[in-house]
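Below: the structure, in structure tokens.
The complex appears here minus one protein chain, its other protein chains still in place.
Coming up: subunit A.
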Amino acid sequence: MEVGQLQRQLVDYTASLYNEGFLDDQFTQLQQLQDESNPDFVVEVVSLFFEDSEKLLNELARVLDQQAVDFRRIDAHVHQLKGSSSSIGAQRVKNVCIAFRNFCEEQNVEGCLKCLQNVKHEYSLVKNKLETLFRLEQQILAAGGSIPMME
């Protein structure tokens, strides 16, 4: 594929991510932090996020599955997830986390389970999107182009 086309595709794709609310300003900031000295910064951070999040989600599922649910732990986990998701700009995950914490405060197991599903869903969505994004970038780089910066 042509580089220019790829680049356009990337720009469009990124814009769609912002428009659909998957990402926010924070992701842009992350991208800005990436430079020659730190070429894979975004990918590194995001993959860290993926790892952490998966761990957290598994943990959450485990805790919620138990007979006596430890809401404090859930709250702590969700808090962490909220912090990390907001730091990479995964806005929708963050929003679900906020709702999750509210249910947690109410000690509402049903709500928590529902939220967990939502979080998982959102997470997998954003993961797919980001992976696609990175793939596109890789392709551009492989084709010898440069990655266009978002304004």
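One rule holds in what follows: a contact is a pair of C-beta atoms (placed from the backbone, for glycine too) under 8 Å apart; a residue touches a chain by one contact, two chains touch by 3 or more; residues count from 1.
The rule is simple: contacts and distances are computed from a predicted model.
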Quiz item: What does the UniProt entry say the missing chain is called, choosing from "Auxin-responsive protein", "Serine/threonine-protein phosphatase 2A 55 kDa regulatory subunit B", "histidine kinase" or "COP9 signalosome complex subunit 6"?
Solution: "histidine kinase"
Quiz item: Just one of A:80, A:118 or A:139 touches the chain that is missing; which is it?
Solution: A:80
Practice problem: Go through subunit A and note every residue touching the omitted chain. | Solution: 24-26, 29-30, 32-33, 35, 38, 41, 44-45, 48-49, 52, 76, 79-80, 82-84, 86-88, 98, 151
